[in-house]
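With one protein chain held back, the other chains of the complex are shown just where they sit.
Labels run A, B and C following the written order; every chain starts at residue 1.
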Amino acid sequence: MATKPFAIIAGVGPGTGASIARQFAKAYSVICLARNPANFDPVVSEINASGGHALGISTDLSDSASVRSTFDKISQQYANSPLAAAVFNSGGGFVRKPFLELTEEEFTQGYESQGKGGYLFAKGSLPLLLKATGLAHPPTLIFTGATASLKGSANFSAFATGKFALRALAQSLAREFGPQGVHVSHVIVDGVIDIPRTKAWTFEHEDAKLDPEAIAAAYWHLHTQPRTTFAFELDLRPYVEKW
Amino acid sequence: MATKPFAIIAGVGPGTGASIARQFAKAYSVICLARNPANFDPVVSEINASGGHALGISTDLSDSASVRSTFDKISQQYANSPLAAAVFNSGGGFVRKPFLELTEEEFTQGYESQGKGGYLFAKGSLPLLLKATGLAHPPTLIFTGATASLKGSANFSAFATGKFALRALAQSLAREFGPQGVHVSHVIVDGVIDIPRTKAWTFEHEDAKLDPEAIAAAYWHLHTQPRTTFAFELDLRPYVEKW
Amino acid sequence: MATKPFAIIAGVGPGTGASIARQFAKAYSVICLARNPANFDPVVSEINASGGHALGISTDLSDSASVRSTFDKISQQYANSPLAAAVFNSGGGFVRKPFLELTEEEFTQGYESQGKGGYLFAKGSLPLLLKATGLAHPPTLIFTGATASLKGSANFSAFATGKFALRALAQSLAREFGPQGVHVSHVIVDGVIDIPRTKAWTFEHEDAKLDPEAIAAAYWHLHTQPRTTFAFELDLRPYVEKW
Partner (left out) sequence: MATKPFAIIAGVGPGTGASIARQFAKAYSVICLARNPANFDPVVSEINASGGHALGISTDLSDSASVRSTFDKISQQYANSPLAAAVFNSGGGFVRKPFLELTEEEFTQGYESQGKGGYLFAKGSLPLLLKATGLAHPPTLIFTGATASLKGSANFSAFATGKFALRALAQSLAREFGPQGVHVSHVIVDGVIDIPRTKAWTFEHEDAKLDPEAIAAAYWHLHTQPRTTFAFELDLRPYVEKW
């Protein structure tokens, strides 16, 4: 189906990225990006097995050559399809450490993964979003933020600099490309997500972890908003989260 | 239908309030509040005529006796129904004037309508939301904010004090009642809404006014979020809005 | 000394207000306002005894007749003196209570003291600030905020609505009167102040309470800024405060 619209989800592991891919695969072909194919293979197979269309491309989101190569492939393979949505969901760059113990490499990886990674992804996807036609909803670019997008906590300097930078990028793009019809949003995920890696983490209250399927539903809602009524920012957290 | 869940929409005129009422009437009985019945009569009739259930109650949202009387009526008439959602959408208290020309009455009406109005409405609806059972979605309390919720512009001191106060109330209630399972949200409507009153207002770009149906869709999305994944705040604006 | 500039400090008790009065009395005559003269009498006496000029006027800051009467007196007694600075430092309206236990009177006192009180004080002082001439520094209007100016915590709905409203007022006035040469500022005091009432409160760390003399020094610094370089907002907290 050459002209079925497609979506690109960058940062697909077994958690939020997979849920977003599943959600958008109900309407679109989806392309899943992650460095390690083991991260996207299960959800790509699952979507294809259940009648959807999915493709995984191994990509190092903080490496410009790798991201460029991926978008070259996409432009060739999906030359006749409009890009409906692009989601930057990279979880890279997380480190929690006293400031004076951080190496330069550790400190800068927050920015490399989030700020520069977001730049490379936006640089690749915006030209495709701008030229997309025939879509049911405005073309959409969503960035995933975190608690550290709004607050630089002690021992979080590396990750917070990256997440603050990503939010600055999202704001700047929303102001530049919104008037051109592209919906740019930033979603602040404020809490622990219920994914395989956090399965064993227990909390005083039940339902204390964010549900990735509900996060994906919020992304889909943002995507369906008409251009008269774009949301820029949304904060999501469990009902018992302290904030 | 004694046990059909119901929703209360406070501040129903021919614009956003009517759209929210229509949206929630797809699933619930809706009660529409406004001082002047002429404001809610058309949408109440429309909903009832199309197979839904709607009731209008004339209420002065900034008057405690009036609000109490309304909630007394609701508690009697809907004693066996759970309150699924309560929306405070009052547009009252707007005044734009140089500070030194404001009378005390003009200045305080921002708070009377928004801060105190929000308090009275929350005081009436929270006990019903807390005891609601058998709902498909967590009981929800949503407040409508504006540009003036985040920015005190010149000549907007009266309205901004009211909208800042309402946001403070929403935050405080979200932190107190979220852990009790009630989803409290605050939606910032940042732009001109496309309603009868603004029909004649023209802008350089098309689609430059917020669509009340799309605003209502956002409120419904918030209502459907599970307690693992509550959004507190959302900002909505047209794609060409300067911000 | 008919033409010595004067300052008005509203909300003078034995803590921050007294320190601000003492600080501004080094350069100006100071007028101290509080409902109960017992609150300002000691610092008024102290200033007068040490060669300064101070006057206390009993004023209910949330009552328009009382505030108007006070400014009438001031306008008569200081007709030939320029108003150099006006500080709104009311601590009124504080209440901490579960929302559903708040009476309407308790809830609205946050706004009465802070939002409306700030309005009445600004309404009285701005005309005097606007016509002041011959000052060493731009005429200045400073409002005292708190943690609750930025965050609506659980059980703080009454106080937070008041403090959010006061901040909205301060922003709006800064944007309207800044271009007319009046320096409007808002100071967020984020922590416990070291005053007689909190003497017995102990903390894990020493120096964990804000020093009112240091707060006053910050207010004086704001006052001395030239109009090229006005600060609007400043947050003050002890070095060990969590934020």
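One rule holds in what follows: a contact is a pair of C-beta atoms (placed from the backbone, for glycine too) under 8 Å apart; a residue touches a chain by one contact, two chains touch by 3 or more.
What you see is a predicted model; the values in this text were computed from it and never measured.
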Can you list the shown chains that the hidden chain touches? A, C
Just name the one of A:49, A:79 or A:100 that touches the chain not displayed here. A:100
Interface residues of chain C (partner: the chain not displayed): 138, 175, 178-179, 181, 183, 194, 205, 207-211, 214-215, 217-218, 221, 224-241, 243
Touching residues of chain A against the unshown chain: what are they? 64, 98-100, 102, 104, 107-108, 111, 115-116, 119-120, 122-123, 126-127, 148, 151-157, 160-173, 175-177
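The rule is short, and it goes like this: only the chains that are shown with their structure count from here on.
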Please categorise the chain-chain contact pattern as a line, ring, star, complete graph or other. line
If you average the Cα atoms of each chain, whose average lands nearest the overall Cα average? B
Among the chains in this structure, which pair is joined by the largest number of C-beta pairs in contact? B-C
Pick same or different for copies chain B and chain C, depending on whether their interface residues overlap by over half. same
If chain A and chain B share one sequence, what is the angle of the rotation that overlays their CA atoms, in steps of 5 degrees? 180
Between chain A and chain C, what's the gap in Å when you average each chain's C-alpha atoms? 46
Report the inter-centroid distance (CA atoms only) between chain A and chain B in whole Å. 31
Where in chain B do residues touch at least two different other chains? 175
